[in-house]
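Every protein chain but one is kept in place in this view of the complex.
Up next, chain A:
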Amino acid sequence: MSIISMVLVVVVAFLAGMEGILDQFEIHQPLIACTLIGLVTGHLIPCVILGGTLQMMALGWANIGAAVAPDVALASVASSIILVQSGHFDSAHITLAYGAAIPLAVAGLFLTMIVRTLAVAMVHGADKAAENGDIKTMERIHVTTLMLQGLRIAIPAILLLLIPTSAVQSALNSVPVWLSDGMAIGGGMVVAVGYAMVINMMATREVWPFFAIGFALAAITQLTLIAMGAIGVAIALIYINLSKMGGSNNGSNGGSGDPVGDILNEY
């Protein structure tokens, strides 16, 4: 591979890494990322085929809430590099590259977690800047963190370009299962920290009962968040309307706006 191709591959990897977290232009999707790497290395068609195949596998992968899906960015970038490096573009080698993509997608999860944890510390820097109204510094921190996500794919891409494929695969196999599973369990718990901070800010004696209702309803029903939102709005409206009742102004305009209340009153 020529130096120019290598540099362009790293650029594509960088963009895919940022997109893996942004989820906007969808450059990290195999369909796009593999095609771009094919384009810059001069092996467009086999990489398009690889991208299409990987895309089919990754159709349902999505980042939801704090949960991260297997890292499609690393999977697509690294498997196309492996395909191009192998020097053979028949269907057998496309399958091989495809197979390598799956462990890589899981390994990529790790890198994402590391950057997201690093970002915690960096965002604390932004807190300090916010206190001084320092918009410039906050912007710089935001963009730097984004770039770290780009590097999360660009650096493995550089390494892959330098290291023989077999060494990469054996390195992947050496990540112990207890560590990756344990990290995933920890990842399920850390979201509590964020919620705890907001609850600390919003909680008053008046609104705690609504927290209790929400928790119990969520636990005993399969209702979706949209349904929960509707119930939440309804409860808030009922509470506000009820808290106005019995006030001094209620007697004078009792006939307006509350038909059910009027019927009850007439009994």
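Assume contacts are C-beta pairs under 8 Å (C-beta built on N, C-alpha and C of every residue); 3 or more make two chains touch, one makes a residue touch a chain; residues count from 1.
The rule is simple: contacts and distances are computed from a predicted model.
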For this session: Assuming one chain is omitted from the figure, identify its UniProt name from "YdbS-like PH domain-containing protein", "PTS mannose/fructose/sorbose transporter family subunit IID", "Cytochrome c biogenesis protein ResB" or "Formate dehydrogenase".
Result: "PTS mannose/fructose/sorbose transporter family subunit IID"
Exercise. Looking at the whole complex, which of A:3, A:162 or A:225 touches the chain that is not displayed?
Worked result: A:225
Exercise. Pick from A:45, A:163 or A:245: which residue touches the chain that isn't shown?
Worked result: A:45
Seminar exercise, completed: Touching the hidden chain, out of A:62, A:92, A:163 or A:245, is A:62
Seminar exercise, completed: The missing chain sits against chain A at residues 18, 21-26, 29, 31-32, 35, 44-46, 48-49, 51-53, 55-56, 58-60, 62-66, 116-117, 119-124, 126-127, 129-133, 135, 138-139, 141-143, 145-146, 149, 178-179, 181-204, 206-208, 210-220, 224-226, 228-233, 235-237, 239-240
